[in-house]
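Only a single protein chain was left out; the remaining protein chains are all shown in position.
Order as written gives the chain letters A, B and C; numbering starts at 1 within each chain.
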Amino acid sequence: MAAFTHQLRVRFHECDPQGVVFYPNHLMYFDVVLTELWRVAFGGYGDMVESGTDVHVVHAALDFRVPARFDDALELSMEVTRFGETSITSHCETRRGGELLVSGELVHVCVTTGTHAKQPVPERLRAGLTPWSRPQ
Amino acid sequence: MAAFTHQLRVRFHECDPQGVVFYPNHLMYFDVVLTELWRVAFGGYGDMVESGTDVHVVHAALDFRVPARFDDALELSMEVTRFGETSITSHCETRRGGELLVSGELVHVCVTTGTHAKQPVPERLRAGLTPWSRPQ
Amino acid sequence: MAAFTHQLRVRFHECDPQGVVFYPNHLMYFDVVLTELWRVAFGGYGDMVESGTDVHVVHAALDFRVPARFDDALELSMEVTRFGETSITSHCETRRGGELLVSGELVHVCVTTGTHAKQPVPERLRAGLTPWSRPQ
Partner (left out) sequence: MAAFTHQLRVRFHECDPQGVVFYPNHLMYFDVVLTELWRVAFGGYGDMVESGTDVHVVHAALDFRVPARFDDALELSMEVTRFGETSITSHCETRRGGELLVSGELVHVCVTTGTHAKQPVPERLRAGLTPWSRPQ
């Protein structure tokens, strides 16, 4: 229903000589919040891989509105916006004090651990993520 | 006419425990090749900032087809696909031995150094980048 | 008296294809805990620079005993072990569940913001850090 949220503080080295967060690091932040969401939703990335499912990121997109700076306390929110046959689309927003700085999405495809062959989204992931999914 | 190309070798720490390049690092690679292109096209980022123009990245998108691995020799190619009034859209492709691994784009907006107010794309950038631009 | 402590969780991309934290990232972690200590001790790096003092790191050393892994909850502790005329030596230890993984030190030299000329350690820094300093 509600998006999953996670706070983090911008580290010095994540900023570039412009004094703002180097833009690819916002994609890294998305990955950090995804890790936290998946831990809560179904036990986390490591458990999933051991249970036979791995994932590939096949698409990422980001829109940058306002730069983030060193020491900023950021709030990231994430929700699943689409379950495909084999894919999961996640939408992420990065805010500082309520102001939207960055938004974007990640598309993961489920594969079999080891062989990397595509597989349907396991029920365990679908069920675990549903509380943080936008109704389709 | 032809795209600008730049080679780089994947560093150990750019790969994650899956043994492949951590996907946000492909966006970092795009930034590296852009830096090299801009150096050749109009003297580089530093010169541009000193001459009164800075840039903001407002959009980035990536499609991941095949993973890259430690020690891979990658060839990145970049070309400008659109000059807007204040923006420059760059398309990037990452290959290994001719095989396309990743493609994507970056949209930069020109701003005035210091004030960060939007400004038209300077003629110097437009002229310098034209040899590596797709006809519009 | 006691060392300053800070918790952090190992991020996926901070680990390398060996599945452990890429060793230079332990030095980055030291910098993160230093940032947190300095914020508490005297208002933080940004305030210090504005008040006319900047710092250069002139020496760093690390001893690695046990590797850290993805998702590990680490506890870092830091204390000042020496105030020189112009320098501050900080000792850092990284633990997981009480087990010592990494130890090391950082030596900073105080310089004047802008000119980068060496200057004595400001009283504000010395006083602020004293509660987390080992008696000399």
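Keep in mind that, in the parts below, a residue touches a chain if its C-beta (ideal position, glycine included) is under 8 Å from a C-beta of that chain, and two chains touch if they have at least 3 such contacts.
Owing to the predicted nature of the structure, the values given are computational and were not obtained by experimental measurement.
Engineer: Footprint of the hidden chain on subunit C, which residues?
Structural biologist: Those residues of subunit C that touch the unshown chain are 18, 22-25, 27-28, 31, 54, 56-65, 67.
Engineer: For subunit B, enumerate the residues touching the unshown chain of the complex.
Structural biologist: Residues of subunit B in touch with the missing chain: 11-13, 28, 31-32, 35, 39, 44-46, 70-71.
Engineer: Go through subunit A and note every residue touching the omitted chain.
Structural biologist: Interface with the chain not displayed, on the subunit A side: 12-13, 15-17, 19, 22, 24-25, 70.
Just so it is clear, only the chains that are shown with their structure count from here on.
Engineer: Taking shared residue numbers divided by all residue numbers at the interface, is the value for subunit A and subunit B over half (same) or under half (different)?
Structural biologist: same
Engineer: Which integer distance in Å separates the CA centroid of subunit A from that of subunit C?
Structural biologist: 29
Engineer: Would you mind pulling out the distance in Å between where the CA atoms of subunit B average out and where those of subunit C do?
Structural biologist: Once rounded, the distance between the two centres reads 34 Å.
Engineer: Which positions in subunit C are in touch with at least two other chains?
Structural biologist: Residues 12-13, 70 of subunit C touch two or more partner chains.
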